[in-house]
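Removed from the display is one protein chain of the complex; every other protein chain stays in position.
Chains: A and B, in written order; residue numbering restarts at 1 for each.
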Amino acid sequence: MNFTGANILSVDQFDIDSIQTIFATADRMQPYARRQKRTKVLDGAILGNLFFESSTRTRVSFGTAFNLLGGEVRETTGMESSALAKGESLYDTARVLSSYSDVIAMRHPKSGSVAEFAEGSRVPVINGGDGANEHPTQALLDLYTIKQELAYHGHTVDGMHICMMGDLKFGRTVHSLSRLLAMYKNIRFTLISPRELAMPDSVLEVLAQAGHQVVITDQVSGISDADIVYQTRIQQERFTTPQEADLYRGKFRLNSEIYTKHYKPNTVIMHPLPRDSRAEANELDNDLNQNPNLAIFRQADNGVLIRMALFALTLGVADQVDKYECDVNWYSEKRTGY
Amino acid sequence: MNFTGANILSVDQFDIDSIQTIFATADRMQPYARRQKRTKVLDGAILGNLFFESSTRTRVSFGTAFNLLGGEVRETTGMESSALAKGESLYDTARVLSSYSDVIAMRHPKSGSVAEFAEGSRVPVINGGDGANEHPTQALLDLYTIKQELAYHGHTVDGMHICMMGDLKFGRTVHSLSRLLAMYKNIRFTLISPRELAMPDSVLEVLAQAGHQVVITDQVSGISDADIVYQTRIQQERFTTPQEADLYRGKFRLNSEIYTKHYKPNTVIMHPLPRDSRAEANELDNDLNQNPNLAIFRQADNGVLIRMALFALTLGVADQVDKYECDVNWYSEKRTGY
Partner (left out) sequence: MNFTGANILSVDQFDIDSIQTIFATADRMQPYARRQKRTKVLDGAILGNLFFESSTRTRVSFGTAFNLLGGEVRETTGMESSALAKGESLYDTARVLSSYSDVIAMRHPKSGSVAEFAEGSRVPVINGGDGANEHPTQALLDLYTIKQELAYHGHTVDGMHICMMGDLKFGRTVHSLSRLLAMYKNIRFTLISPRELAMPDSVLEVLAQAGHQVVITDQVSGISDADIVYQTRIQQERFTTPQEADLYRGKFRLNSEIYTKHYKPNTVIMHPLPRDSRAEANELDNDLNQNPNLAIFRQADNGVLIRMALFALTLGVADQVDKYECDVNWYSEKRTGY
């Protein structure tokens, strides 16, 4: 695809080549994000960071990504926007607000709203999550993390074994990630969840059609050679009683003991974050914090790289980033050592 | 008037010359707002964007205008400010907050509050709306749009025929605009509204004293040679029952059919936005979206130019904007083509 001027609305718009372009661009963002150097390639450009639904970390991640490229950020949080409440169409909102920036990152609680907004927008729009529908930058950062972590162990996405665990029905991230992974070859998916929270048929069909091997189970087993375990949160509100939720949680937690018992020593641990660390939930225990295979914070860091890459690509400056390079003259040691 | 260091609090502080200065400055801002080039004239300056009342688009418009001049923005939204709630005077708030910025844009729900704040401020203050009282940048952008649209058709403000329609009693924008227009010559005003929502006498007096021709009516007629139709929203909450509001709305809507029937082909359509596009309101129908005379989005865009002009003038840098000019190296095509 031609990225310059494009909207980024759905994982479905990518093929292997365009993903490769995004990831190669993200790779080149690493030294700026780690503060080994900085760039002013977007000095003077303005991001419209429109979060009609709260999400601190996604919002700040987009804003930081834009700042790291040298740009400015204007933003809005929540439904403060009385205009929509007063009956303004998303088209009108888009026509007006899009003229206030050079590119837009947008989150909105309603499915399809970001695409609708993009119709009226005069600048590229990047979907930061539209309700239950899509969150393409999360799927991209997940896939980017998988590639990086596997590469560290000398492996590739093709031929890997991934275990997805927990709530696979309502977890938007595992759906989008699966659809991205479907484009690769010979992947083994072990999908562990309560039957009531199984992966939707629509996703399973995509995987089957692409010829991947899928095992669906409600038992924690058959994963002793998994390369990746992608843990999710069990959302209590989906169950009839808290007790019922506890029942599921007990089986689908991940901690050091369970990890050692069921997984091989190098299985990479992922989670879309935030993890719920309260005793009654605790789906990913803090006793794994020192385990070098815990990739959850590298995952979050990668989100900045992916968002930098998408800004650079949609604004057509990906090739000029190093042309506007400068030194970093302040303390930045802690950042780089992790 | 001498703009450098001045507060912009009310339309009453302008004469024809000062308006001309603002508009000439706004004209010169066009290439920066359209991203044909950029300027760093206010690089390092800080705008205090103090919105003690929510208004996403006005807030973002001020912030963007300042960013487009190269400056930084610090802001506050809503009555988050516990200080005022804890009994702090506006004078104290102004003394403290004004020292955190180089210029302030302020909105506050209370009439007169912005002028009161300006008393204690150590930097210029621009009124972004103080309750039912004033919203001078809206009035200026409306007048600027009228001038531009008429010029496109080879006409001038002097001698034009403007039709204002809808709620002329509570609509702050038509009051301020009328007072600005009063300074020009031989204008015909056709004021169409329910009797209960007629233009206030105070405004009518200003128009009469200036020798303009005013027709007050509750019928949509006598406008076949109107140059401008300025539509407003019928605000349901002003009426005893929703049914009563519906009665008025039916008569004062504007859509393609009504436009074709009552107006000449080139009548420019304006609206302060947001327009209420819900079926029960819909005072300005979407079927006019493709009509080239629909100026509502150009109106919103002009808001950025006016705000840029006021920042440049009050900070005394209007003459230096092009001295700090730079190229735009990112994708900006969609912005310019509208």
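Basically, a contact is a pair of C-beta atoms (placed from the backbone, for glycine too) under 8 Å apart; a residue touches a chain by one contact, two chains touch by 3 or more.
None of the values given here were measured: they were computed from a predicted structure.
Although one chain is not drawn, the whole complex shows that of B:Gly87, B:Gly250 or B:Pro292 it is B:Gly87 that touches it.
Shown as candidates are A:Thr4, A:Ser18 or A:Ser55; the residue that touches the absent chain is A:Ser55.
Within the set B:Gly5, B:Pro109 or B:Gly211, the residue that contacts the chain not displayed is B:Gly5.
Mapped onto subunit B, the footprint of the missing chain covers residues 4-5, 41-46, 48, 72, 74, 76-77, 80-83, 86-89, 91-93, 95-97, 99-102, 121-124, 314-317, 320.
Contact residues of subunit A toward the unshown chain are 35, 38, 40, 54-57, 59-61, 63-64, 67-68, 70, 72-73, 77-78, 233, 273-278, 281, 286, 289, 297, 300-301, 304, 326, 328-335, 338.
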